[in-house]
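With one protein chain withheld, the remaining protein chains of the complex are depicted in position.
Moving on, here comes chain A:
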Amino acid sequence: MADHDNIKVKIKSLYKVFGDNPQSVIGEVQQGMGKPELLEKHGHVLGLNNISLEIPERKIQVIMGLSGSGKSTLIRHINRLIEPTAGEIWIDGEDVLSMDEAALRDLRRFKTSMVFQKFGLLPHRTVQQNVEYGLKIQGVADAEAHERSARWIARVGLAGFEDHYPGQLSGGMQQRVGLARALATDAEILLMDEAFSALDPLIRTDMQNILLDLQEELHKTIIFITHDLDEALRIGDNIAILRDGAVIQEGDPQEIIMTPADDYITDFIRDINRSKVIKVRSIMSPGGVSGQGAQIPADTSLEAALAPLSKAENQTCTVVDKSGAPVGTVSLNGAIAALTPPESDEPVAMQY
């Protein structure tokens, strides 16, 4: 999907080794030494292992992985809160690693902004002052900062809470403040490190809706970290899956569900509700279309497609794209087959 989009953030062969002397072991890591071996032999922790990722402009890139897989480490490299051991980071064609302190501060002030898992709000400042924080650091004048922050506070549904302190708000409300603070700076890149993971499921869904609504309108480049597959599928235009600091699969959510790269991911996706997540376009047979018979939009979920399919002639429908042009066909049998999750190739690997 990313083929014809502009690349906003480009990460190339990125490595991060934690320890006393990362440079002394990076050679061996680049030659392929894995995380357990590095820890055992040299007492260093492999945080990121040869990550290359191209993040398209104005899309939501999800980075998913279990706890400890390196998600937080990776996202902190984009605004260089963490220095890499080796590799390259480019934003809008600019080399982030060659930036001096002042250029880096400007990058953080104007181009990126961040939302944190534990909110990271200033407890001694009110909601209003928190949302203004990035603007004040940018040097925006008081009156304008006030006006802009008020707008974002209203936009995330916190009007009336301007003078409350973060400690007086619920977790969900605090994260709205975090979101408003990040949006207020008008940065093009939004970095969200497990921003909704600390919230209750209902509130989390709320926040996902707010984010998707805002994105409809704002088209930011969002890098969204989560350990939750449902959240990843719901939000991501693209998903990269991390394991032990390496990207093991990357692509469109549909791609990942239909063709999981290995057993780790197969296990990951086993429990999702396939009938809701898989879209007709992922299982259709392309071409061979007559345009005859019942039509079905490409983005229909299998769940919604089952009824029209069973009623259709030959139990087969024509799949049409957004403009109504036929792009393929789908059969009831194909849809039912897709509901069964793929099995891991090696049953041994499924034991964890």
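The rule we apply is simple: a residue touches a chain if its C-beta (ideal position, glycine included) is under 8 Å from a C-beta of that chain, and two chains touch if they have at least 3 such contacts; residues count from 1.
Keep this in mind: contacts and distances are computed from a predicted model.
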One chain of this complex is not shown here; going by its UniProt record, which of these names is it: "3-isopropylmalate dehydratase small subunit", "Carbon monoxide dehydrogenase", "Sulfate adenylyltransferase subunit 2" or "ABC transporter permease"? "ABC transporter permease"
Looking at A:G34, A:G120, A:G157 or A:P342, which residue reaches the missing chain? A:G120
Residue in contact with the excluded chain [from A:K16, A:K35, A:K59 or A:R108]: A:R108
Of the residues A:P22, A:G47, A:G87 or A:G134, which one touches the chain left out of the display? A:G134
On chain A, what residues meet the omitted chain? 79, 81, 105-110, 112-114, 116, 118-124, 133-134, 136-138, 164-165, 167-168, 181, 185, 191
